[in-house]
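Just dropping this structure here.
Of the protein chains in this complex, all but one are displayed in their positions.
Chain IDs A, B, C and D follow the sequence of writing; residue 1 opens each chain.
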Amino acid sequence: MFLGLYNYWIVVLLMMIGFYIVIAHGNLVKKLVGLTIFQTSVFIFYITVGMVERGSAPIIAEGISDYSNPLPHVLILTAIVVGIATTALGLALVIRIKEAYGCVEEDEIQKQDQLSEDES
Amino acid sequence: MLTGIYGLLSACFFVVLDAVDVAFTEASVGAGISGLLMLAAITITGRKEAPKRHKPFLALFVVLVTGSMLIYGTLDMPYFGDPEAPVHQHVAPRYIHDSMEEVGVPNIVTSVLGSYRAFDTLGEVAVIFTAGIGVLSLLSLPRRRKKIKSEEATEEQMHERHMVVRIVSKALIPFILLFALYVQFHGDFGPGGGFQAGVIFAAAIILYTMLFGLDTAKKVFNPALIQLLAAVGLLLYACVGVVSMLNGANFLDYNVLADDPVSGQHIGILLIELGVGITVASVMLSIFFNFDGRRQAQAEIQAEKQQSEQEQKLKGEQDVSRTL
Amino acid sequence: MLAAATIAILVVMLLAIIRCIVGPTLYDRILAFNMFGTKSILLISVLGFLMGRPEFLDIALVYALINFISVIGVLRYSDSAEFKVAPYKPHSTKEGEE
Amino acid sequence: MLAHLPILQVVVPLIAAPLCWFLNRSKLVWIFALIVCAVTCVNSILLLIEVMKSGTIIYELGGWEAPWGIEYRIDKLNAFLLLIISTIGTVVLFAANTSIQKELDEDRHTLFYSLYLLSLTGMFGIVATGDAFNVFVFLEISSLSAYALIGLGRDRRALWAAYQYLIMGTIGATFILIGIGMLYQMTGTLNMSDLATRLVDVGHTRTVFVAFAFLIVGICLKLALFPLHLWLPNAYAYAPSIVTAFLAATATKVAVYLLIRFTFTVFGISFSFTSLPLQSILMVLGLVGVFAASITAIYQQNVKHILAYSSIAQVGYMIIGYSINTSTGVMATLLHLFNHALMKGGLFLALGAVMYRIGSVQLKQFQGLGREMPLTMSAIVIGGLSLIGVPLTVGFVSKWYLLVASVEAGMWPVAVLILLGSLLAIVYIWRIVEMAYFKPPLPGREAVKEAPWTFLVPIWILVFANIYFGIDTRLSVQVAQAASQSLFGINP
């Protein structure tokens, strides 16, 4: 019975790897990498959902009657775009942080913030 | 560190097995653009990372809880690839069976994207546009002074070094641009569409930028014009909707764009895909330009600093450095 | 035949990933990455034939181009100062001692 | 044109955002954006009237009927929310031109207005849509623009705050995406009302249960509910003042709306409140949030921080009202949405005015401001009173209904705790008042003039609204009541 679900488990594994990187890593760029992995695994989840056995790519052609579900593909196209937009914005923020703080480590930034907080 | 980016590549792979259009996008985005952007960012922020991290237990705990929740949730899911799953029973069949008559585009993904759920796509373009503006507002530099001579010399050197690559790319770039156009307009029949085309287009120009330097590229592709184009793309998309509204139908209803609904749908999808392509290409480019601009600006500052440092060093430690 | 080809290519890709992770220098990684890209082009084309839907070829083409661009990208940025720090020199130290 | 009202609400600012590019002068763009906001405001008023008169409006985008295409479904709840957002958006924007002169570089002004409009678009989109995935897309529009807007702040800590917000927000959005994906997997549809009918059959499955949990957690991240609030204080404190005023008054409200929408409309009351101990969990979290945030607020040195923590506390109140799970409770929540938007909009705008004159909002700097900026400071005092819940202000109305609801539901301890929480609010508001009125001006500081009229007008509009809706409660109570009753399926 579990054979039918293995796909989902792989997706969950990937998701959790990404998620772990996001929350556990101190490097800001790495956090974004983790975020990308996290999102990508969600995309894979959607596509898995849309998959039909013996189905074919959803482009209508002669002689093919089974197509996989096009709706998840559409959603994921949109979500990919959203993902890259987030990544780009995040990277831009990281660049600015690097310029402002001189580093991209979470702890270091918090230390510096604490210092400036104490001064004021 | 870099391997993290390549992880995306393998992610692409899962996708390839299922969905053509998504694979297409993921190939151009995951492997191409986002990798390049990350690279550009990493060059600025540096590759080093702090070696240790003290309290991963909490994180691990959160992750484990979330993971087990998800696993728990999967237990009742329909099996992988099961054609009886509700997903394939309820909404999707109409797309598969009727989209050919209703929209007249063989690529179902395109017809759903462009017509049935066109508003999502409009939102997607708006997201990209927002990201473009956001990056611009964070990173755009005031007009810079003329470049230092030495920097230009190194750029020049760079070209010489990459002679072979440069010539090959020169031959390739027009081809890539052409291919992007093919993807743009072939999206109705095969995998592809505005978004992918925009990314490929942008990638070609990014290649150009990398080989010939940012300033040359900025001369060819004026950044202000690119920003304007991003706005134009979004406007084009929205205006298609407004036009159909003026014609008495609902927003983004293409049926009224021509006498016959199907050709109306064709016109509508073509136009919005064009809008998507324009916006995506120009936003990606302007993001990249901004990243690269920052990098260059930083490199210049560093070069100046190094120069002054080196001059001081050279006096005293010349012979020492030689033995090293 | 096609299936055999697919398996062979998958194996090679696995090897490439191993090299990508192990690879002591940046350049080894890039090399492995490049190879991975080429293999994925092949894999996509072969898969397209295997599944009877050669539309996949477009993706292969995109992949070829993107792969090239990213390799060039890595190289271009590897010229910057960050990457020059402590290059891996297999022999220099030893020979210097000699 | 009347039939197109729902879509115009979203599309007008969306089209206006790129148009800002073409007007390159800061002032011109400001006027343009202001006009656009005013249009959306009028639009939302018309919508509300229309909805109150003739019931739910359904608008099919692209002419495709519901489960296949995307539809906009405006009922009383959305119309109410749309009105809140568009009004606050307009009023706050009024002060923008003056404020950002001081706080932003010249070449960022156009971008600022573009982002502002996009953020507005995103919020309208979230509220108006009847499609689950569409929610995600518009959520991302509004949050991406919010990240960028916060990152515009002058202080370098703004960048860090924006980054934290980005990470947390994206995790939240991805959780929501997972939830939507699972729902889709189990039902095969994305339309909310269609989901509601089809979920009945599969409501018992573990997948739907997990999907529900993920949606709730994701939304609570956006909502800044107590343990997930860490991104909020810094984001509010270091963003440009206008942005703070706008986001504080609207962003969390939209998240609360989403929570209500998903639990009541999509999953249905019986599922939402029986499958998980949701009621008690949220109730406890809300109460803890009220106390923890209020106590933290007392120890802050930065006035923006004080108000940000107070925002978290107010979110706690909304969640309490929501988790009482009666018609009155939800009505109290909706009222508090409205009232809190008024109070926080006014308060943060007033802080913007202080920022404009002094360039800092440290508590120390407030010394003696009561005499130097009497109008601004009295606005802060009235807003603060409203925050506490003094009679004759809006704060009282919503707290009153909250108490009534908890008593009706037989939760006496909750009522007592709510009152205690209000007492804490007195403490932190008193600190500001004390500084402003009972301390001599800080030595060495130049005399400060009253804020310019572009600030005073919107501040006092909001303050008057605070008082007006505190006295004449008919309008807001009526709408909130109608909305909450329609959620519970009671026909008035």
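Note that a contact is a pair of C-beta atoms (placed from the backbone, for glycine too) under 8 Å apart; a residue touches a chain by one contact, two chains touch by 3 or more.
The criterion applied here is as follows: contacts and distances are computed from a predicted model.
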Review point. Missing chain's UniProt protein name, "NADH-quinone oxidoreductase subunit N", "Monovalent cation/H(+) antiporter subunit G", "Sarcosine oxidase subunit alpha" or "ABC transporter ATP-binding protein"?
Key: "Monovalent cation/H(+) antiporter subunit G"
Check your understanding: Which displayed chains does the hidden chain touch?
Key -> B, C
Check your understanding: What is the set of chain B residues that contact the non-displayed chain in the whole complex?
Key -> 161-162, 164-165, 168, 171-172
Revision key, fill the gap. Residue positions on chain C contacting the omitted chain are 1-2, 4-5, 8-9, 11-12, 15-16, 18-19, 22-25, 27-28, 30-32, 34-35, 38-39, 41-42, 45-46, 49, 54, 57-58, 60-61, 64-65, 67-68, 71-72, 75, 78-79, 83-84, 87-92, 94
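As a working rule, only the chains that are shown with their structure count from here on.
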Review point. If you average the CA atoms of chain A and of chain C, how far apart do the two points sit, in angstrom?
Key: 22
Revision key, fill the gap. So, in whole Å, the Cα centroid of chain A is separated from that of chain B by 15
Point to revise | Chain centre separation (chain A, chain D; CA means) in Å | key: 27
Point to revise | Touching two or more other chains - residues of chain A | key: 15, 19, 28, 49, 57, 59, 61, 71-72, 75, 78, 82, 85-86, 89, 93-94, 96
Study note, to complete from the structure: Touching two or more other chains in chain D are residues 133, 137, 140, 144, 147-148, 151, 178, 184-185, 190
Check your understanding: Which two-chain combinations qualify as touching?
Key -> A-B, A-C, A-D, B-C, B-D
Review point. Taking the complex as given, what residues does chain C use to touch chain B?
Key: 17, 20-21, 26, 29, 33, 36-37, 40, 43-44, 47, 53, 55-56, 58-59, 61-63, 65-70, 72-77, 79-83
Check your understanding: Can you list the chain B residues touching chain A in their complex?
Key -> 1, 4-5, 7-8, 11, 14-15, 18-22, 25-26, 29-30, 33-34, 37-38, 40-42, 44-46, 49-50, 53, 56, 59-60, 62-64, 66-67, 70-71, 74-75, 77, 79-83, 85, 87-88, 91-92, 95-96, 99-100, 106-109, 112-113, 117, 120-121, 123-124, 127-128, 130-131, 134-135, 138-139, 189-191, 195, 280, 287, 290-291, 294, 298
**Study point:** chain A contact footprint on chain D (complex, rising order)
**Key:** 133, 136-137, 140, 144, 147-148, 151, 156-157, 159-160, 162-163, 166-167, 170-171, 174, 177-178, 181, 184-185, 190, 301, 362
